[in-house]
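One chain of protein is taken out of this complex; the other chains stay put.
Labels run A, B, C and D following the written order; every chain starts at residue 1.
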Amino acid sequence: MSDDVILETRDLTKHYGGVHALEGANFILRRGEHVAIMGDNGAGKSTFVRQITGVEQPTRGQIIFDGIPRQFSGPIDAREAGIETVFQTLALADDLDVPDNLFLGREKTLFNLGPFSILDYRAMREATLRGLERTAVKIPNIRNKIRNMSGGQRQCVAIARTATFHSKLTIMDEPTAALGVQETAQVENIIRTLKETGEPLILISHNMRQVFDLVDRIVVFRRGRIVANLNKQETDPQDVVAYITGAKTGAEYQDAA
Amino acid sequence: MSDDVILETRDLTKHYGGVHALEGANFILRRGEHVAIMGDNGAGKSTFVRQITGVEQPTRGQIIFDGIPRQFSGPIDAREAGIETVFQTLALADDLDVPDNLFLGREKTLFNLGPFSILDYRAMREATLRGLERTAVKIPNIRNKIRNMSGGQRQCVAIARTATFHSKLTIMDEPTAALGVQETAQVENIIRTLKETGEPLILISHNMRQVFDLVDRIVVFRRGRIVANLNKQETDPQDVVAYITGAKTGAEYQDAA
Amino acid sequence: ETIGVTMALFDDNFLTVLRNGMIEYADELEGVDLQVEDAQNDVAKQLDQINNFIASGVDAIIVNPVDTSATEAMTNAAASAGVPLVYVNRQPINVDSLPENQAFVASNEIESGTLAAFEGCKLLRSMGKSEGANIYIMMGELSNQAAVQRTKDFHDVLAMDMCSFINVIDEQTANWSRDEAQDLMTNWLSSGTQFDGVFSNNDEMAIGAIQAMKASGISMEDVVVTGVDATQDALVAMREGDLDVTVFQNAAGQGRGAVDTALKLARGEDVAQKVYIPFELVTPANIDDYLAKN
Amino acid sequence: MSETTHGTGGLTFDASRRVWPNELNIFGALVLIVLIFEVLGALLMGQSFLFDTQGRFGSIFNEQRLYIIILQVSIVGIIAIGVTQVIISGGIDLSSGSVVGATAMIAMSFAQVAEVNGHPNPKAVFGPAFMDLPVIVPVVVGLACGLVAGLINGLLIAYTRIPPFIATLGMMVTARGVAKWWSKGQPISFPTDSYAMIGNGLGGWMPVFIFVGLAILFQLILKYTVYGKHTYAIGSNEDAARMSGIKVARHKVLVYVIAGMLAALAALVLSSKNLTAQAGMGVMYELDAIAMAVIGGVSLSGGRGSVVGTVLGALIFGVIISGFTFLRLDAYYQEMVKGAIIVGAVVLDQYRQRFASQR
Partner (left out) sequence: MSETTHGTGGLTFDASRRVWPNELNIFGALVLIVLIFEVLGALLMGQSFLFDTQGRFGSIFNEQRLYIIILQVSIVGIIAIGVTQVIISGGIDLSSGSVVGATAMIAMSFAQVAEVNGHPNPKAVFGPAFMDLPVIVPVVVGLACGLVAGLINGLLIAYTRIPPFIATLGMMVTARGVAKWWSKGQPISFPTDSYAMIGNGLGGWMPVFIFVGLAILFQLILKYTVYGKHTYAIGSNEDAARMSGIKVARHKVLVYVIAGMLAALAALVLSSKNLTAQAGMGVMYELDAIAMAVIGGVSLSGGRGSVVGTVLGALIFGVIISGFTFLRLDAYYQEMVKGAIIVGAVVLDQYRQRFASQR
């Protein structure tokens, strides 16, 4: 395995009782590369993300991140290893406000007193406003609870959280699904900035235009298996849809169909 | 007010403490008409839906549905009056399976014994499979709990629920946000069928192509106010974006900006 | 005059008789107002109630202590506010150091268990079991002083030469309750061990044991059952020949005595600081004397 | 990869790997606990816990032990059935123990005989006009008490939206007050023979019979009726249930009324079985009932669980109590060990579940 691979999975598999949600996924992501994962609903995309971020333990298979085989026992491990994720379920604390959520688990503090460190509310508030402005979202009062935010506002908070911190790998699971026109454009800009700074990205999206605008390579999932691995230059939307729907299957994945 | 108006709101307003989420909305929907509501995140679209479906009580304003002024005290009232809604939050019971959710509140029964009526599981299961097939979603086992479904599978269940029952008005709040390519196409087909059978629809969506494909008229919200009311024939995507972003405001709504 | 009364527990049969004795007596007297509180077996609550009485400016306080070793703090509270205080039914631990305006009217808890166990022992002997007899002991709530004391008294009696033929198979708690006693007895019965007596910390548990034994067809002739309290239910059971021994404590008499003493203290009159009211053994022989008493 | 009937879009799932039902885990815990007692019994007592090794009953089992194991949890078990549906609906009922106390007092005072052994009833609450009444009177009065308590709980919870914990805590305190006030703390005894049958009929098996009968009934109701489905739905996601058009408030009232009436029924059985009613009856029953349900796999966050599970939870309780007496464990250690076993049973269940979902 060469040194320019940031993430590799071998035979990654997840069964939920009788449901085979993910079956033998061999996936490679190089440093600086932006890859999209596409596939129908229930194809296993989020399941794949949950395995590599330590949210769940795979049934079998290996995860090699940054050159080291890993067994993340929880999302904290994955984050500490350098993986930042926007989950499809967003993972926000409903009863807290926006800055609290943005800095959850890595609060800014005034004095360091271990768990009893004093919070620096002002610094977090200011950083939050800066972070949110990058997504162009409109929030009347960031001190309102997340519970009271609109669907798009919530999603922007989750994205701002990921974008505020540097990482070795960013994963976004349908980040713009609930976003409006302007917000979507801004989030796409954020992704372009990542590309420029060389941070690798896995983007899950159903939006063909977005995928073709942003990424280098498209991996297609179907019924829990990877069925295609396409360079953007060598494919087009019709082709991708054919793979998604099962009209076509990648040569090297024939047995998977 | 003429007889062909199915829904009218007058000065409909909702304040959450200091947040003016909806301000003086005057909205009209005619029988058989399909209208889209567009607007940025936090513009007040879902708030508008929550007021007319009785989920919340408006701060002020009137709702006239089917010719009668209404004060829905809860979503049951609205549904009994004939309004079927796909909420943005989906409103599914996580611990129940798909048929249970589809028929929640209007179960098929074998004998009528009031609250102790015996459930007809088989009939519900079969009807569920039929309903889901219209959305093209793939679900390996409909007896799994909703908690374990993917984002798109959940959304399809919510749509199937609405589509399974006839109504005087259907409201869909971002129904295809989490859907894959095929599922989106199918749900759009369902909407076209509604149009053919003359059932009126309010569609909230951020997807410009979808809106221009499906509806007759586009209403734009900005910062809690209606800022434009455009017939599809007389507008185009650029124009709508201009209204959404605030570059333009409809002539009759100048004071609202 | 207002007298504040704090009772250890309202839903205790015996204490209810005592309390009603006080209330009836106060009703007979002109111008005496009783305010009765329920400490619900909580020492801290009882101390708070005393403080609340003081805040309301009562003329005297009667305490039926939850825990006789917790009386020191109560004595201090009342003494520093100058309010007279009378302990009733249970002997306070600081009985020898009570201030001038405090007194107690109590019975000596050691007697009850001793009387019952000794009579039970004599009965077993008279049934010709002096070669060896097996009994079960049913205890009240283990955090309750009377339960601990009575169980200890049982053991003290059984340790005497005269009663040492008695062997305790097992002792368990049924928390004063007839229901738990029924279940406990049935559990004992299910192990099939032969036994000759059940010594219980109170009548309710004794009756529960009797009901369980009768339900599984054991003849009550052959089993010695002892209780404490002489409740009406117990007297009925005794007359039916099921219960053999119980112990009577003059609750109403204690109640009256306490009210009298409190009034005298409030008026600054002289009183005897210690009044003991003895327990009395009840058996089928003298049962008629007690029928109308509790 | 065989069964495809329950999927859409041509998807299949492997039905052979179906998820282990929760109730089986709990049954496993029950068996394990029995086994432990058998082994300890053989080692320490030289006796079998459940089997008739001494030939006392002419049967395989120690029948008396089986009887007491289930009898002693039947009354709390009846309450636990009601509590199970309350918890599944996302609520909690802390009032059941106190409702037992109040109901027992009130019902019993309509069930007294006028004469005991030729003497007038020494515990009479009312005059002779209200004595020697037919058994239906105390039963109806008792159930009405439970209905009223449940109705108040339900109305408070459904319409003022206060947390069930608080509403039923208030009822717990109030009902206990009623129990004490009713006869000024005096116990009420000496019921009519027909009343005594409620708890002692069928050769003493009546409480068991009532418990098991109700358990079967409610298992069916929760599983196969609209009432059950709505109970699960409300517990799973109350907002979703409301938006789906379930009359949530009305349903909740019904749930609490049923729970109240089951507690009242337990009170009738209890006071009848004991031939007395006392103001302190039922103290802590609410916690035991809740613990039985939770040990039986009912989730305190609502939406999950079954009556079968609760029955198994009750049996675990019964086995523990009998096992302790069987081993003649010192009373002082019993409580300590009981606490540990309650926790242990649930931990065991948790691990099996996690193991099952990892497969």
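Following the convention adopted for this analysis, contacts are C-beta pairs under 8 Å (C-beta built on N, C-alpha and C of every residue); 3 or more make two chains touch, one makes a residue touch a chain.
Because the structure is a prediction, the values reported are computed rather than measured.
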Among C:E111, C:E141 or C:D260, exactly one should touch the missing chain; which is it? C:E141
Filtering D:L24, D:I60 or D:V173 for touch with the omitted chain leaves D:V173
Looking at the whole complex, which of D:A29, D:V294 or D:L315 touches the chain that is not displayed? D:V294
Spell out, residue by residue, where the missing chain touches chain A. 55, 74-76, 79-80, 85, 87, 89-96, 100-101, 104-107, 109, 113, 115-119, 125, 129, 132-133, 136-143, 161
What chain C residues would touch the chain not displayed? 2, 4, 10, 33, 35-38, 40-44, 47-49, 51-57, 66-70, 72-73, 81, 93, 96-97, 141-145, 147-148
Which chain D residues would touch the chain omitted from the figure, given the whole complex? 94, 156, 160-163, 165-167, 169-178, 180-181, 184, 287, 290-291, 294-295, 299-300, 332-340, 342-343, 346-347, 350-351, 354
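Heads up, the rule we're going with is that only the chains that are shown with their structure count from here on.
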Roughly how far is chain B from chain C, going centre to centre by Cα mean, in whole Å? 71
Just the number, please: Cα centre separation of chain A and chain B in whole Å. 29
Chain-centre distance (mean CA atoms) for chain B and chain D, in whole Å, is 44
Multi-partner residues of chain D (at least 2 other chains): 11, 13
Could you list the positions in chain C whose residues touch two or more of the other chains? none
